[in-house]
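The next block holds one structure in the form of structure tokens; read it before the comments.
A single protein chain has been omitted from the complex, and every remaining protein chain is retained in its original position.
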Amino acid sequence: MKAGPVARANRWMRQRLNVTIGVIPLWLVGMFVTVAWIAPFVWTISTSLKPASQIMTADIEWLPREVTFDSYVKVFEFHPILRWLLNSVIVAGTTTTLCVLFSMMAGYAFTRLHFPGRDVFFAITLGSIMIPAQIALIPLYMAFLKLGFMNSYPSMIAPGVVSVVSVYIFRQFFMSLPGELEDAAFIDGLGRMGVFWRIAVPLARAPLVASAILAFTGNWNGYLWPLLMAFEEKMKTLAVGIAVFAPGYGGHSQLESFGPSMAAVTILSMPMLIAYLFLQRYFVEGMTSGSIKG
Amino acid sequence: MFEKNLSRREFLRKAAVTGAGLALAGCAPKVVKETVVVEKEVEKTVEKVVTATPAMIEPTEVLHWNWLSASDAEVWQSVIDDFNDANENTQIRMELVPDAEWATKVMPAVAAGVGPDFGWAAPAAGLEPDFVDKGILVPLDDLAHDVGLDMDDFAEGPLNVCRYAAFDNKLYGIPLDVMTMALEINADHAQEAGLDIENPPQTGEELLEWADAMTVREGDKVVRSGMLMGPSIQNTVVWGIVSGQMGYKRVSDDLKTACVNPEAGKEAMQWIYDLYEKHKVSTLEVTDRYKAFGVGQGSMFITGPWTVSGYLEAGVNYISIHVPKIGKEQKTYLEVGSLGLYTQPDTSRYATTMQAVKWLSDNSFKWTTEGRGAAARKSVLSRADYQTSGLPWAQRGAFVDEKALEMATIPIGYGLTEGGFDFIIYAGENYLAQTLDSVWYGEKSIDEAMDLICQKYQEHLDAAA
Partner (left out) sequence: MTSMVKQRWTVSGVRNRLRRMTWRGQRIDWSGYILVAPFLTLFVLFNAIALLFGLYLSCNEWEVVGRPEWVGLANFREILADDLAREAFLNTFRYVLVIAPGVTIVAFVLALFVHQQWPGHIVSRAAFFSPVVCAPTAVGLIWVWMLDTQFGLINQYLGRLGIPPVPWLTSPDWSWLGVSLMSVWWDTGFSFVLFLAALQDVPAELREAAQVDGATRWQVVWNIILPLLRPVTSMVITLQVIATLRIFSQISVMTQGGPAGSSMSAIMYLYSYGLSRYRFGYASAVAVLLLLATLLITLVNRWLVKEKV
């Protein structure tokens, strides 16, 4: 007896896609959520391309009626956007590199190596996750000012290099890593440092990627510290620089800056979004090989 | 044997990157109170050679910070550029600091000796008692006199706002612009409702009539507010204006007693409450009041001159009129933008900085016609082209004409050393706003709220004494 159309569809789906037809509603919901999830971005980019007279509308207009780059021109006109972009890249890049490096070294040391004070240090480090950053902000700022240590890349980079969460991530990883490879290499005569650099580190691709993402995203959007450290327009990072476009919500709001502020926000998010789109493969795969099981 | 040789090579590569980063960083310029911006010097050199003027002296650089944003920042930058073009010996370098972080950044910087030479008062003139108390701001009476700034040319009201009664009435700011609040009316809505835009409301009753005519309701709910009120901050500032008109004062003139004539304050609260409950011409469901007026979800809006160019650009057809006489006297909100000098380790800088400030004040025409606010200088106000230059008078006039300046006697706040923040009427998150909020939302009664406010105010005043 010939099967009905639904059954036939079902069989086709099971054979080709390895799923049953009952999956379709779930898939639809999932796709809907996906689209809804990026709705704010779509709206931002769309607004940045609208002419000023169409930005404030009662109903949401997803697509601009006419595309114009006026807002972007305004953003680039009076401000050194490209220099800000460069600053962000330098600051976030250096901070991330150093942070990942130091955290990896510390995480390994706390797990594999044996030395007095190890557990005490680690407990203190872990405990400090709970401290709100604001406690230290102003005193640190004033200390930097008194030392004349501001308005330079190192001053923006230095405090950001400390990341307790990264150390935690590396420690968890190394704890779950079986020690045989390292022991074998050790017995073969490679010193502790050699074991670390040649064996442990290559295996640590996963937590490396994870903490790099963490550090970079945090730093790229970092606002308060670079703001306090920048004493010249051209030393600002991008996140700080574009604050000048914020319409100043609640106070002396300036509506004509809405388009430019959306354009500025798009410029700020674009590098990271594009980088993520191209590298997302590595992000996810990178986190699985070796795994962060916790 | 090893999976990937992420070894010495990788480490060296990383070290190289780091090293390069640090090296680059080391080359970044440090802040030094240096002279000359290179391009300007080259231009000037060329100019000088051509016009054969006397030998070039190195110009002093005056550092200026402000918290302006968007088009305000652009107009002000062009004023600074004008200054730099007109003055060879002094150049102003302007840096923008976002207003939310202004307090956090400036005080420590000045305290550490690396602060700016002058800046805009924040949030407005007369509201920086902490700065005065801690010696961050420089008293200006003598300095102004020394550079020959014509103090009589200033309108008295704004000049007094820049004085601090708590500190011997010394002057700590030079008023640059005066911001008042006026009523913006959507002309299209008025026309639809059959109202005559040439005869706008002059009294409280007329205002309510207009509001009622222009409100669109669905059943019992207000869908388009005749009188656009907004979240906390809007309600608070309108209350501030209405209560001032009815005779209430937050603080007595001698700064000793709080809440003069609380009955008037309660009357004002009732008036606002009635907008929502009795007349139903307003709704509390407004999150973004600026946008609401901009897209036509509100017909009348009491606000300040910073909205003028934005709404024009958005194509809203509106006019501005003075705030109607809702209470006993027709008064409105006063906020003064002023420039103040910050303490420097090298006090000889003050003279040059004061010269710069004097120039900016004398030449405040551009700022007060294309930027925001009314001129604080009578000579600028009375210029023939004051009305015709800059933004259109029909929208800008009610904020900046002479009548507006006379009406503007309700100060945004007071320069008190204790709890000054709670006295500000243009704020959404201080004690005043939060207590008033509970009235609009029906959580507290008007009497209760007034008592709490007066109590808090008296506490602050007593603590300051």
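Chains here go by letter, A and B, matching the order in which they are written, and residues are numbered from 1 within each.
Throughout what follows, a contact is a pair of C-beta atoms (placed from the backbone, for glycine too) under 8 Å apart; a residue touches a chain by one contact, two chains touch by 3 or more.
Since the structure is predicted, the reported quantities are computational estimates derived from the model, not experimental observations.
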Please work out which displayed chains the absent chain touches and list them by label. A, B
For the chain not shown, which residue from A:M150, A:V167, A:A185 or A:I199 touches it across the whole complex? A:V167
Given the contact definition stated above, which residue among A:I90, A:I199 or A:L214 touches the chain not shown here? A:L214
Spell out the interface residues on chain A facing the chain that's missing from view. 17, 19, 23, 26-27, 30-31, 33-35, 37-41, 43-44, 58-60, 98, 101-103, 105-106, 108-110, 112-116, 118, 121, 124-140, 142, 158-159, 161-162, 164-165, 167, 172, 191-193, 196, 206, 210, 213-214, 217, 220-221, 223, 239, 243, 246-247, 249-250, 261, 265, 268-269, 272-273, 276-277, 280, 283-284, 287-288, 291-294
Where does chain B touch the missing chain, residue by residue? 100, 103-104, 107-108, 111, 130, 134-136, 231-232, 284-288, 291-292, 295, 297, 421, 428-429, 433-434, 437-438, 441, 443
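The working rule: only the chains that are shown with their structure count from here on.
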Chain A touches which residues of chain B in the complex? 2-8, 10-11, 14, 17-18, 21-22, 24-26, 28-31, 69-74, 77, 95-99, 101, 104-105, 108-109, 111-112, 114, 123, 231, 233, 290-291, 294-297, 304, 306-307, 309-311, 313-315, 426, 428
Complex contacts: residues of chain A adjacent to chain B: 52-53, 55-58, 78, 90, 93-94, 97-98, 101, 138, 141-142, 145-146, 148, 150-154, 157, 197-199, 201-203, 224, 227-228, 231-233, 235, 240, 243-248, 250-257, 260
